[in-house]
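With one protein chain withheld, the remaining protein chains of the complex are depicted in position.
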């Protein structure tokens, strides 16, 4: 049996950081050996520094870990980053320059030319973009998309493959956990909807096209269809929902979309990656599904759920998608990326 | 001073019925003289039959009114109906046949050829559709649109007038009060979004085109642009929100849309109708408005609020609209219709 | 290996019925062979009749089961009942008379002299109350308490044992799932608290004393301390909370209460019953715990969580308790009762 890869988590005390910690408990290939945070928690143990906000208890093995500062060296083979966007950029670059593979949930490097913006089921081939930075062992950065983008791109992938996609109109209703902690003030969202999430619409419009883009050598040429996103925060704990209209490249019965969704599989399913769900896209046929509270945990939070597939009067078709924003949309996405990199030989535990 | 018109309310114990009762308290031209309900409340006094679910107290003048059955004769000059759709159709027809002007919030007759689907600021001219039914005094039916439709049609009206409208994509996030009482089960909507409201998408698609249609003699020719609606229930007490994309008929700066919205006035404003807000459409320039909790009561609940006006990547423009669904979207709409009919001579208190 | 006991579920389509079905999936000793419901679902399959409202999917093995009417005979060895209180009384008596052991979550027979009101950790000895009714195999009824009562009695049990209890003041904040489906209207509970749950205060006051009473032959003499309960519905999906003051029979440091809670074990823990949590009462020392969303699933939903243990200025001590109301407070309680009955020889699969 191969030794476990030692993981350092940047931003470990945050909402996504805690999910990373929780999902890595008992992972056969990955073990958390270092935690770092940007705030005043440095110097404390993780047990002292981190107010655990997920149901259940913090993994006891991590209680005694010292919280380090987010800069190399860190006692680990790879780095998983969920740092706030305002500091992630230089910190992640610093780790990559110091030879660490960096698997990031932050937005800073997503659009970099040599950084894959990865959804393993959708664009595993984009790993070819990785340019190992000079230095110890050849560090690099791999990112996962924004929490809403993952769901949208995952839903569009089989449609693009089978029918072609010519235009997309997305309206999101996003959970409060997407804003981290303390995140959204309760006075702003109780009995309310907020039709604004900073930079979210731009991220969705930009990232989706990169993910669905075509590899041209070691560079990606973004997909070229127009995409419109309007984003809203709703009083839901976990689970982003998107009402999606799509103009397909050819005529299609709604049943054909349904079939494209349910039959969709990707590299993680072929490889049997641990965090990969058997079906990346589940379809529910009840008229009132998907719903965040009922469907967010499908496939261990790693499947998205699609419903209400129908023709549309303006674009050609429409449907509703739902995804667990801190699992498939963040922590699980990063871990699945790590598993893909491991399976593909990009990570070694002797780095 | 003219004597008050005596009003009978059908469905008086329901969510919209209670709003009607509350809004008519102290009305100088309209006075409630009869209440009727379809359920087991008949025979009781209104005070006994009606569990008051609005803040504050039931108007004391109505406490002692006997709840009648919803069929003529009723001790009133006109009838305001907020009956459930399943019984409104024949009951309202019966009242009209018996000579009562019927002003209805129910969906049953909205698409009838001789029934105006009225938003006084938008299509006051559609009153020409009214065909007085034979019989005592010449009864007829006038309807107000579905709660979401009112907001959408009101927002589109100035755009249609100034730029032309070629396509509309609407995604709604609707309040629980829109479903009446008991309406939505709390287990269905707490920490949740439900992407389905029965018949709502069809109503929006159909009714909007009738309202924005052109009068051709005594008939309406519906507007012909394609309109797509996806509807969602969100955990908000009052206030429907709509994310709207629109393809305009000509190029326009976002500022021109803003101006079209804020300068919009209609017949109710010209006539100074009591329930008409000074500005039917308010625009907020903060990046995160409108919001249901903060904006639903604007203009006494009779103004809609628009924000986030911008260009769109798929259609030409987009914005977000917000309206109080049981005031502008239901009870206030019916009362404004009554006030318009009164001003235009369609109602007399000696019928 | 012993054959599985065949279980019939009365009220299988309801909120608690669905929990029963979900918790029994894969149970080594119990297998659902019959489902019955009082409503219009009879004659349909369970898959058709039951709108599944728990996260995930209905157990596929039950989809094809025909929904029967709630009356004997039913194709099962024992009956688990979660019928509405208004019909449970005679139906359960009828099943017991027909020889079925009936394990009920309904309130109808809880106060009967020959019916144990059972929390296996607290009063397993009350099984001696069971009077087998004449007839086929000797049917009988065993009940579990009201969802709030279970938590309160479980929390009080170790205090009564170690210190004596002289008075109890309880204020509950209860989840909406406690009212079943459709249960609480969303208009009643969104942005709101309702200080009333029908009959709940009386149930808590009455049932707690029976559970903590002493067996005197085959009868229970209720505990005699005064108990006051005020009950409130709050906008929480699952998880009942109780703020509890208690007058203990002797002086005690808060740490002694803590120790009494954490060291508490009962018969289910001794016997290693499958649904029994290792620790029936967990204590959290953070100043702001327990919380419904974070603690309701502790111990698989079968542990209650206590926190904020302190001296009180009016009674002697106070603390806050939290329990999953449809698991420990209903479905799990019934299943644990079944497991205890099985372990103690009250159930046989050849009845």
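Labels for the chains are A, B and C, by order of writing; each one numbers its residues from 1.
We take it that contacts are C-beta pairs under 8 Å (C-beta built on N, C-alpha and C of every residue); 3 or more make two chains touch, one makes a residue touch a chain.
Owing to the predicted nature of the structure, the values given are computational and were not obtained by experimental measurement.
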Selected residue (touches chain absent from view) among C:51, C:69, C:228 or C:263: C:228
Among A:215, A:237 or A:271, the residue in touch with the chain that has been omitted: A:237
Absent-chain contact - pick from A:112, A:166 or A:188: A:188
Those residues of chain C which, in the complete complex, touch the missing chain: 167-169, 171, 173, 190-196, 205, 226-228, 230, 232, 234-237, 241, 243, 245, 287-294, 307-308, 312-315, 318, 320
Contact footprint on chain B, counting only the chain that is left out: 53-56, 190-191, 237, 293-298
Positions on chain A contacted by the hidden chain, ascending: 15, 53, 176-177, 181-191, 235-237
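Simple rule for what comes next: only the chains that are shown with their structure count from here on.
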Interface sides of chain A and chain B: same vs different residues, half threshold: same
Two chains sharing the most contacts, counting C-beta pairs only: A-B
Most remote chain, CA-based centroid, reference being chain C: B
Chain B and chain C: spacing of chain centres that average the CA atoms, whole Å: 47
Interchain centroid distance [CA atoms averaged], chain A/chain B, Å: 42
Residues within chain B bordering two or more other chains: 190-191, 235-237
